[in-house]
Each structure stands twice: as C-alpha cells, then as structure tokens.
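Can you keep this structure in mind? I'll have questions shortly.
Missing here: one protein chain of the complex. Every other protein chain is in place.
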Amino acid sequence: MSLELRNVRKAYGETPVLDDVSLSMADREFIAFLGPSGSGKSTLLRIIAGLETADAGEVVLDGKRIDQLHPGARDVAMVFQAYALYPHMTVRENMAFGLRNARVPQAEIDARIAQAAAVLEIESQLDKKPAQMSGGQRQRVAIGRAIVKHPRLFLFDEPLSNLDAALRTRTRVELAQLRRRVDAAIIMVTHDQAEAMTLADRIVVMNDRRIQQIGAPMDIYTRPANSFVARFVGSPAMTLLPASLVPGDGPARVRLGDGTEVTTRIDRAALPSGSVELGLRPEHVRVASSGEGACDAEVLLVERLGDRTLVYAKLSDGQEITAEDAGLSVVKLGDRVRLRIDGAAAHLFDCNGNGHHAQVTDSAA
Amino acid sequence: MSLELRNVRKAYGETPVLDDVSLSMADREFIAFLGPSGSGKSTLLRIIAGLETADAGEVVLDGKRIDQLHPGARDVAMVFQAYALYPHMTVRENMAFGLRNARVPQAEIDARIAQAAAVLEIESQLDKKPAQMSGGQRQRVAIGRAIVKHPRLFLFDEPLSNLDAALRTRTRVELAQLRRRVDAAIIMVTHDQAEAMTLADRIVVMNDRRIQQIGAPMDIYTRPANSFVARFVGSPAMTLLPASLVPGDGPARVRLGDGTEVTTRIDRAALPSGSVELGLRPEHVRVASSGEGACDAEVLLVERLGDRTLVYAKLSDGQEITAEDAGLSVVKLGDRVRLRIDGAAAHLFDCNGNGHHAQVTDSAA
Amino acid sequence: MRRGDRLASFGFVAPFLAIYLLILIYPLLAGIGLSMTRVDLFGGGSFVGFDNYVRLAGDPVFHAAIFQTLLLAAMIVPILTVLSLMLALALNRPTRDAAVFRGIFFSSSVLSVTIVTLIWRFVLAPDAGLLGEVAQGLGTPPLPFLSDPTLALWALAITTIWWSIGLPMMLFLAGLQQIPGDIYEAAALDRASRWTILWRITLPSLRRTLVLVVMLQTAAQLQLFGQSQLLTAGGPNGATRTMVLFIFETAFWRWELGYAAAAAEILFLLIVALTLAQYWFTMRTSEAGNGR
Amino acid sequence: GSSGGADDGKIYLQRFFGECGAAYGTATDVAAAKGECGIITSMINKFNAENAGAPVSSNVVAWPGYPQLSAQFAAGDPPDIVSMHGGVISDYAARGLLEPVEPYLEAAGLKPDQFTDASRMAATVDNRLYGLPWDTHGGLYHINTKLFAQAGLMRDGKPMLPRSAEELLAHARQFKARTGKPYLLQSLVADTAAQTRTLYTYLMAQDAVIFPDPLHIKLQTPEARRVVNYFKALTQEGLGTLDQDTPAAIAAFLSGEGGIYPTGTWMIDQFQQDAITPGRPLHGSYAVYPYPRLWGKHAEFVSGHVWVVPKRERTPAQRAMIARFFKFMTAHNLDWARTGHLPAVRSVIESAAFKAMPHRAEIAPLATIGHPLPGYVQRQSAIERLVGEEVGAAITGQKTVDQALADGERRVNELLAELPVVSPSSPPRRSASSRP
Partner (left out) sequence: MAADRTTPAFRPGEGRVRPATLIALLLAAAVMLAPLIWTILLSLKSNQALVGNSGAALEFPYTLENYWAILSGDQVFRWLFNSLIVSVGTTIGVLVLCSLAGYGFARLEFPFRRTLFVFVLLGLAIPEQAVILPQHQLFAALHLHNSYPGLILPGLAGPFGVFFMTQYFRAIPRDLDEAAMLDGASRLRIFWSVLLPLTLPAQATLGVFTFLASWNSYWWPLISATRSDMYTLTVGLASAQMNYAQTSGLGFLMAQAVFASVPIFIVYVLFQKHIVQSMAGTAR
C-alpha cells in the first residue's frame, strides 16, 4: 500500500481550506494528522475517503489515481468521530452492511465478523443495537465495521475524542494493538498531541491550511520546524519568550526581557538577523531550591500531577513561563521562586518563526 | 461560609445513589468531587444546589439548614456541564437574568457584568448569542453568569469536560485565578484526576455511592486509602499486582507472581493476614538499561510523552505493569526489557482493599 | 458532484414534482387562464382580459368575504395557538394520564368537516342545542349563535378551534421536547418565577415552532370553507361567507367559472403574501441577533 | 369510466331522495313503501322485476346532486334519467344539455295535457317539455290545532286562516297573547328557500312581474316592499321566530312550540306520523293548508320534481326503455303522492284514492293556484339564494328593507348579466365519448 497526495487544494466557496498539500505514505505506516480545530484535517481525510472532492491535485493509491472513484470503491475504511453506526441495525448487521454491498459471500461475511468480534472482544454484543451499548463499546463496533472490510487504508477522524479520560487511555492501547494485527496503513485525525505522539509513526502537523511539519513524533517534539509546531506539540506547551541575540562568537547567546542571559547550543551562523524567541520546554526550566538559578518569578498556578509538579509563573517583565518541580514540591500559588534554565536544551525561533535547534541531541531531564 | 452535609441519602426509586454521605467544608475552600461515572457526584452537587432533594440528611450552609429552600434562594451558583446558557439571550442578558429576577438595580447589574466580563476577558462578546461563540467562550460566559451573582458557594459540574485538551489546560489556569479573585467556596465535580489534583484544596473521592477518601491532593496521591483510590488517582494509573507476603521481620517484603521479591518500607505489623496487592506508580518502575533490575517484561505499548516515555509491559506471569523511561527512550513495542522496582515507594493493599503506606514519605523520581 | 449524479439526484424529487406540477400547478395556471374568460361550467367562453378582476374590485360581497376571512383567521389563529400551547405545556410529561389527555385533545382532528359541523350545529343551535339546554338550565335566554352576525363568526371560530387543536398541540409538544432540560435548572438557580420561565425561557425557545404553527394555521384558516358552508351557509346575511365559500358558490351555483377562478387567484396571492410576510418578519427579527 | 352499456337497453337513472337499501333493497310492493326513498326504491325494483334483465340501474347522489351532474356533463358522461327540480331545468336546457321529452312521451302513449298545469310548467322551457313531470311541491302552512284552539283560532274544528294581511297580524297577536308562543316558526338560519318562497308567492298574488325578461329581476317595487315590510314587522314584534334553522324549526313545531310552520309539502308525511302517534305533542292536532291569501289573488309559487333526459348518444333500445319507464312511472304517480307532494297527473289528483289520503283535499288547490318561475329564467337556485339572503337580512333587521331589496335586485341582475350567450341547441363541449 502506498498513498500519495499531490498538490491538493480545496476551498469552500471563497474560503480556502487546503492549500497545496502534498504527502506520501508508506506501506503499513500509521500517520496522525495533528492540528488545531479548523486547520483542515478532517477535510483532507475526507478527500482521501472520497467524501469531498479536491478542487485540484491528485490522490494516488498504489500508483492508481483514485480521486474520481466512488468512496465505496477506494478500498479505504473510515471510523467517524460520532461513530455513525446505523442505529436500526444490530452490531452484526452494521458490520455486514458494507460486505453485502460488495457482494462478499455470506460464509465469508460471517467469518470476518467472527474474527473482528474476537479481536475487539465484542462477541457477546453482536446482536445488540448501538443504542443499547456504552460509548466505548460503540466505538469498538465502529472500528469493527472498518476492520471487516479488510481495507488497504484505515481512516480515523478523532476516534477518541468522544471518550472519557480513562476509556481514552484504554482505547489508545487497543488502537496500538490493532495496528499490529491488521495489514493496512492507518491515518488518524486528532487534535490531541499525546494521542498522536503515542500512536503514530509519523505526524503531519497542520495549521492554517498547510502542512507545517511531517516527522516522527520525537523529531517533532525535539526539533519543531517552527514556533507553531513548538507551541502546539507537547503538554504543557513549550514556553516561548521574546529575546535578543547577544553579540559574540560560539553558540548563540540570548538575553530575555528581564535581563537573564541564556547560552544555547545553537549555531549562531544559521540564524538570520532580527528578533528571536527562546523556546523552553517545562522540563528544562527547574525550580531551584537554592540561589544557583538564573531568574526570579512569581507563581501563578501550581499543577500537581503526582509524580511531578508544573509551576506556571510570571517573570519580572510580565512574561509567563512554565517550569517543572518534583512531585512533592512545596511551591505555593503566589510564592516567589528562582528558576534555573537549561540553555543546552533551548530552542530558538527566528523572526519568520522557523526553528533552530541544538546541534547535539539534548538528554532527558 | 461553611457548608455541611450530614448523613445524606438518596435513591432513585429502588436504586440507591448516595449512601450516608457526610462532609464539611471550610470558608473559601475549593473542593473537588472526583469519581468514576455513575458514582453519584452530580447527584450530590445537585442536592446541594437544591435541584434534587435528599431522601434523608441535612444540608447546612452557615449554620442554617437550606435543604428545604428553593434553589434560587440558597445563595449558590452553578456552572453546568453543557453550560445551559439561554440560547436566545445575548451574553449580557444571560448574565443579567438571575440578577433581574433578584431585583438587583440596573446600575448594579451593569457594574457586575462589566466587572465579570473584564475578569473573564469577554467584554467584546457581550452582545453575541451563545450560538455565535466557541466552546471556550461559552464556558466563560457560563462562569460569568455564576460570578455576577456573588454567591457564597460556586458549584461546577464537570466544567472542563466539553473542552478540547489545549483549552482545558488554559481554562484550568483560569479557574485557579478565578478562585483567588472571588470570595466564595467552590465545589467542582470531575472525573479527571489531573483536574482535581491541580485545582482543589481537598479532594473527595467517590465511588459506589460512598465517599472513599477525603484529603489534600498529595495525601490522596501518596497515601490512597484503598485500592480503588490508588487505581483511580494518578495518570497513568498505579499498577496493582497480586503478591504474597514473605514471612520475616522488619518492613514488609512481598513476592510477585513471577517470583520477584520486593522490599517495602511498610510496617509489617499493621497488615492483616491474607493476600495483598502491591501498588506501584509508573515513576517507581524504571526501565533498567543494564541488568541491575528486578524483573523481565515484554513491551505492549510505548507512549512517548516527550519529556518521558511510558512503557506498558507484561510480566512473565502475564500481569500488566506500567513503567517509565526517559523522554528519548529507545524501547520499542515487542521489546523485552528489565524493570527496576523502587520498593521504598511501594504501597500495599490488604484483602479488604485498605491501603498501607511507607512510614517515611517517599521522594519524587 | 458529477453531472450524472445530479441527474440521478434530481430523479428522487422528480416523481413528486411531476405529480405536483400536473395536479396542483397546472390547474393553478389553468385557473389564471380561466380567470381571464367569461365561461360557465361547460366551456365555450370568451376572453375578457382583466374584467373579472375589475368586477371583483367592485363587488361588495367579495369585499365582505375577504374581510370576514381575514377576521376569522385573526380570531382563530391566536386563540388556537395560545390554547394549543397551553395544552402542550400542561401535557408535556411522560405519564399515562398525559397520553390519555393528548389522545382526547387530538380526537376531534380525526373527524371530517361534515361530521364536525353536524355535531356543532347540535351544540350551538339555540333551540335544540347543548348550549341551549345549558342556558335553559341556567334560566337565561340562549345565545343566538347562528343568527347573530358576530356570534355566527364566533360559532365558526369555536367549531374550528375545537376541530383543529390537535395538530398545533402536537407540534408544540415536539418543540417542547427539544428544549434542553438543563436551562430550566439554570433558571431555577437564577430565581426565575414560573411566569418568568414561561416568558423568558420557554416561549423564546419555542420560537421556531411558534412561527411554524402560526404560518400553517394562517394558511389553513384562510382556506376555511366547510364549516361556513355547512353550519351557517355563509349567513346570516352573508356575514360568515368566506372567500372559499364565495368561490364555491360562484362556481357551483352561479356557474361563473371565470369569476370564481379570479377570486381563487386573489385568495392564493393573499395566502402567499400573508405567510411570506410572517416568515420574513420573523426571520428578520431573529437574524438581528442570531447570525446563522 | 362509463355508465353506458351495450345495446341491451340498460339505462342509468340518477336520483336524490336518499338511499334506503337497508329497508327497501329488494322490496317491490310499492303500496307498502313509505317515504320518498322507500317509494321510489320500491318502484324501480318493481320495474326491474317486471322487465327482463333489470334494465334500470340506479345511482343515488347526495342531495341535491347538481355538482355531480355538472361534473358528469363536463366529463361527457351523464346518466340517462335524472331527478331534477323544475327550477334547475332551464340552466341545463339553455346549454343544450337536455333532450326534450315529447318523443318519449309519445312513445309511451302519454300526452302533455295529462299533467297538471303547475307540474307541466315546471318542466317547460321555450315551449318544449324537458322532462317527465313527477310532482308539484310548494309552501304550506303546517298548523298546530291544539295551540290554535288555545288561542281561540279554531272554528268548526278547523283552524281559522287569515284572509288578509291585517287579519294575520291580529291572529298572530292574539295567538301570542293567549299561548305565549310565536305564531310563526320561521327557519331564517342557513335556509334561504323559505324566504324566497314567501316573497315569490305574495308577489305572484299581487300580479307583480318578478322577471320582466330573462336578464332582469324587479324587486324594488311597492309590492315587494309591502311583503317584506310586513314579515319584518311581524318578526320584530316577536310573533315569528328569529333564530331557528330548518331542523330547529321542525323540532319546535313537532314539540308544539309554535302555531304555524310554513314549509313544503314534503313534511306532511313526517308531521302526520306524529299526529297519529299517541303521546307525541302533535298528536291529534295537525292540520295543513296552502299559504293563505294575504294580498291580491290566491296564488302560490311552486316547483316540482321532474325526470329529465340528458342529451347523449343512445341506442334505440335504450330510448325505448326510457319511454317504457316513463310510462311506468306515470302509472305509479299516485304512490308518489303518499310523500305529501302533489301528483303531477291530473287524473290522479282528481281521484278519490288521492283525496282519501289525509290532508290531501286541503292542499289539492296548489295544482291550480301554483305557478313556477317562467322557464326563461336561468340560475333559479342561485337567485333563490341571493333573494333569500337579502329578504332574510331585512326580516331579521340586519338591513333596511329598501337596502335589502336594492341589493337583491342588483346582485341578481349582475348574475344574470354574466350569463354566457349560448344558443340552446349548441352541443355540450365533450360529446358522449364513452358510448359506442
């Protein structure tokens, strides 16, 4: 299986939604489309599925253009955000519907349903109707309906967003397992970066009608192509602080608004002139118990996550910054704390928003 | 402000929903009701609001019984899960509605709305209708509608569950700020433990019609009263492994199903006899690069969160366990790894599910 | 979508459209042609241009019919709307009793106009009627419901309201079930009184249903016919002659097809104008704040 | 669909008078039948029994059946024999839709002058006879003699009928004073025929010309004013009822709530039933007479039922069967008289058998004093409605008399002015396409 999108464009009336999107995808790859609401993720997915027609560009599956094919003839299966189960059919009928349309023999239909039901552990539910099932069960049925078709490509549109937190984690594990068991490529739309990072081989970060970056999850986390990606990927988000370059040689050195200076490991030569932003992940900004740190801040919110504590704070020039502390941190709202910035792990973004990263991979906290 | 619930009971028809619930709350306290779906959180909140009547028990606000009062007369304000904004009224009218009903003078109404709008940064939205606003804006309006009433007690029913991940984090910060600015107590219902941990002074963990534990967030995280609380609080969840006590003196020592032995810091004397479960937070189960660890496991799923990596694995006896590794972990699905268990931070749960914890507070990873 | 698709799509509406065009629109247009002729039931007419319309403009009987039709609609539609709304409010509950009551209030809707007027003649006729008996029991002279011009209009209005309360009630019930329950709880916490809730929460939420009911009923009541033909024969002194009765008499008694057709076209335009005016009015006022 | 058959002489008869298959579905004993429906049904049954192949197929229409008949004409598929009111014939005849029936009468061996003047005139347009005269019906004073006695208005066991307008007023006052009940029960609600009947009758009595020509009516005359003013005054004085429709007025008369109920011949049978039933309020106290002479001469507006033959292609066998049926019907005219209507056949009206029926002697004069409207007047039923509506408005006081008469005259003249100019001989638009 290989999917290729070439220069896809789409507008609704006067509003452009996708602008020259190209992408190619390998066999059995799991790709996540990640981006904020309205960035065109669903539209792109629906163009692949054939539920929308692109204004320009090509969709090629295994070397064959499919953009003129009927959705049912494209060998793709889709799992909808709200499941879109047929409410008047039993689970079994839901799964069989597409196969019947494709004139698959009844024996084969039964076999595939039995197999999918076993994989998803919904054997006992086969004769229920969707209304009689819980959200999690419905979702498995929706996945089952896709599986039985043995498609070459699965499309998931925010499959987890309707589930509560606990169920979401469980289903995430299930999706990962599923992915090992089916012989097909998967595209999943999400705006939850944790989901994308956990599941995907590669992430396509979208914003503002365009693909911002394509890459493996860790690449995107550690080397965001631009400030949008930097801010969007990672939870809590990377702090971006306006800074000015301190003249000199060697790795780039910047000064923050409150006067703090930070030395990075970034090649000064690669940076264009103009103002920059310093990007800092929370794990690289530590609350310093003693005075060895770099800057003062006032605590705005303490988020205790158990194993670690996130501290949202305000620098003396009013810039907000997120820092991390130990799980049993004693920091309280309103405290003044000192923060130690790990310049070696810092990122810089130039005036065009493009990212510049340390030449050596930084190590985890 | 002080709120007291005394022996509240409630059943819908034959189904008991709340069973002898008592609770007292201090002035300006922020309490979260945390529990799985169906545990009666909303019901309890609605009893306080007056939207349901308890079958037995008392609700006392500032020494005065309020359980017979009309909801509008109780001096509480509620923010509903789906906001429950009046769709045909503008934001301003939504906020003014309750004040008009209470015959607050127009000038005072205007002043309160202006103030609340400033706090919530929705000044420019005041003349819009809810349908024209995004989810996050709507929610702020719902909070604004509560604020303008200057209640003595705010009630929030899962205020964040309808928001997407990014907005949820932002709103969490806002709620924390709000809490500092209003002179009132707050009760929030949630089934998201991170939310409860971040915001509340005390958490009331509910399950199965009863309060399971009341305590400060860190208390609950570090000293869960029973195995339900242990499993429910903390994300990812604490791993609970069946284990047998190894006879001997000193702190309790247990043997897992695969033969691994773990030495805890828990007082053996306090434990009743019978089987136990060993509780391990992921941060206390580390993937060991070399052989110094305690047990072997096979990786089921790798969840890369950027700054750290969660590893879901299976021990040789089939028990699942969650471990943590560095952000840039190289562990892959299907790998066999060794896990090092930090026995000093482990918990034990006896056959009644009651928790037993280390005598000395364990330190963070 | 592709061209063939569009044709195929059109195929779904085509059967209805074909029948609609043939059976409703063609006769309507044929009616326009007819309205320009002087012709009786058996054809052989002559073209007279707009003579029939000019005649209508000067026909006091037609003027009275228009006035009375509008008056009747103005009497029936508001009362019907308010009553059916009140019933819907009272019966919007899942209990068995409510279902029985709903059945009772819908029961009259299944009767034909012939039967309805038959029944109501016996209720309203001052001598033999039910109301007459009641009046006699109370020792007052019975109201001359069928012979006093004003009361006769009320007789038609009452009969019509009794007959047609079921459908708007059902529409309102449906509308009520779409209002989310939590805004009522929010209102309770906002200290809203029952009255405030009705006016500020329930009615605004029912707005679309309200518009639908008023429009459907206006269109229906402007076509009121059987009641006035069968109950009062348009009397006394033509005081209850509606436009459709006028059209019917002109066509079937006077055999002046052209004249009847002209009156029918006027009625059609009147209904279109009034319902569209209502529609535009409500859309305009709701557009103001609700940028959908 | 066609109502026509092959050349087997079957004919289609369409009538009102109701459907009573339940009681008379197979009855052939005409003498035993009761009521309009029963008698006519038995008659047709009998004819079918006497003729091979039950040649008459009958179709009952809802009263009065003209919308259906017009529809059938318009669709080119009218029946062969149709019951029709005399006043309606001119409409269809003027359009050339009816066949003159002289040939059928001739074939049946019937002569026009066998029929009474009143019944023959009702079927005559342009000097041609357009149907088999069947009966004459007109207005009658149905009287409650018990109340009359109470009011002191009985003499020699007979009710005293007024001989002038002044006398009627005096009687009415006396009646009201002694019984406390209205003298006249009038159905003024939803019934225009009664008012028109009264006006036409007393205009005819005064020799007033109502329709000077086919396109005009004259109502703004002293004669008309006199009549309307008079009944208005009577009603306004409370001597006549104001609020009753026909069923209410009938009910009031049957329960003895008033002295006189002016209505047609068709109610005699019903009232007589009550009059001979012990325990009924009307028991033994019923009498009936033609409208009294109040002004001028004794004349009365009447009409009649007629069997017409719509124009369409017919086989000789069918024509023969129509003639045969006419002959049969005429022979049974006496049976029809039991309904209360005056028979159309002269010899029947003069027969002892007829006179022996209750009240028939009293109403027989209708056949001589009765006049229908002239045959050249079209749209008589529409005109009757207009005139009745205006007269009713005047009597109930909703309009002044002058205004009502002026309006009535104007509306009728406008209606007549719109008559399309067609020659009576022009064929119907669609010919009988469905017949071979």
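Per-chain numbering from 1; labels A, B, C and D assigned in written order.
Following the convention adopted for this analysis, a contact is a pair of C-beta atoms (placed from the backbone, for glycine too) under 8 Å apart; a residue touches a chain by one contact, two chains touch by 3 or more.
Everything numeric here is computed off the predicted structure, so don't read it as measured data.
**Q** Check each of C:36, C:56, C:72 or C:87 against the chain that is not shown and name the one that touches it.
**A** Only one listed residue reaches the unshown chain, and that is C:87.
**Q** Since one chain isn't shown, list which residues of subunit D touch it in the complete complex.
**A** 1, 3, 16-23, 25, 35-37, 59-63, 67-68, 70-72, 74-77, 246-247, 250-255, 266-267, 270, 274, 281, 430, 434
**Q** Mind listing the subunit C residues that contact the chain we can't see here?
**A** 1, 5-13, 15-17, 19-20, 22-28, 30-31, 34, 41, 87, 89-94, 97, 99, 101-115, 118-123, 128, 130, 133, 162, 165, 167, 170-171, 173-179, 181, 184-185, 187-188, 202, 208-209, 212, 216, 219, 222-223, 225-226, 244, 247-248, 251, 257, 260-261, 264-265, 267-268, 271-272, 275
**Q** Which positions on subunit A touch the chain that was left off?
**A** So the residues of subunit A touching the unseen chain are 46, 49-51, 70-73, 76-78, 80-88, 97-98, 101-102, 145, 149.
Quick note on the criterion: only the chains that are shown with their structure count from here on.
**Q** If you average the CA atoms of subunit B and of subunit C, how far apart do the two points sit, in angstrom?
**A** 57
**Q** Could you work out how far the Cα centre of subunit B sits from that of subunit D, in whole Å?
**A** 92
**Q** Touching at least two other chains at once: which residues of subunit A meet that condition?
**A** As it turns out, subunit A has no residue touching two or more other chains.
**Q** Among the residues of subunit C, which are close enough to touch at least two other chains?
**A** Not one residue in subunit C touches at least two other chains.
**Q** Chain adjacency by touch: line, ring, star, complete or other shape?
**A** Line.
**Q** Show me the residue ranges of subunit B that touch subunit A in the complex, using the header's touch definition.
**A** Subunit B residues touching subunit A: 36-37, 161, 164-166, 169, 172-173, 176-177, 180, 191-192, 194, 197-198, 217-218, 221-222, 233-236, 281-283, 300-308, 312, 324, 326-328, 333, 361, 363-365.
**Q** Across the complex, what residues on subunit B touch subunit C?
**A** 49-51, 70-73, 76-78, 80-82, 84-90, 97-98, 101-102, 129, 131-132, 145, 149
**Q** State the interface residues of subunit D toward subunit C in the complex, per the touch definition above.
**A** 66-67, 70, 73-74, 91, 95, 97, 188-192, 242-245, 247-248, 251-252, 257, 379, 381-382, 385, 389-390, 392-393, 396, 398-399, 411, 415, 418-420, 422, 426, 428-429
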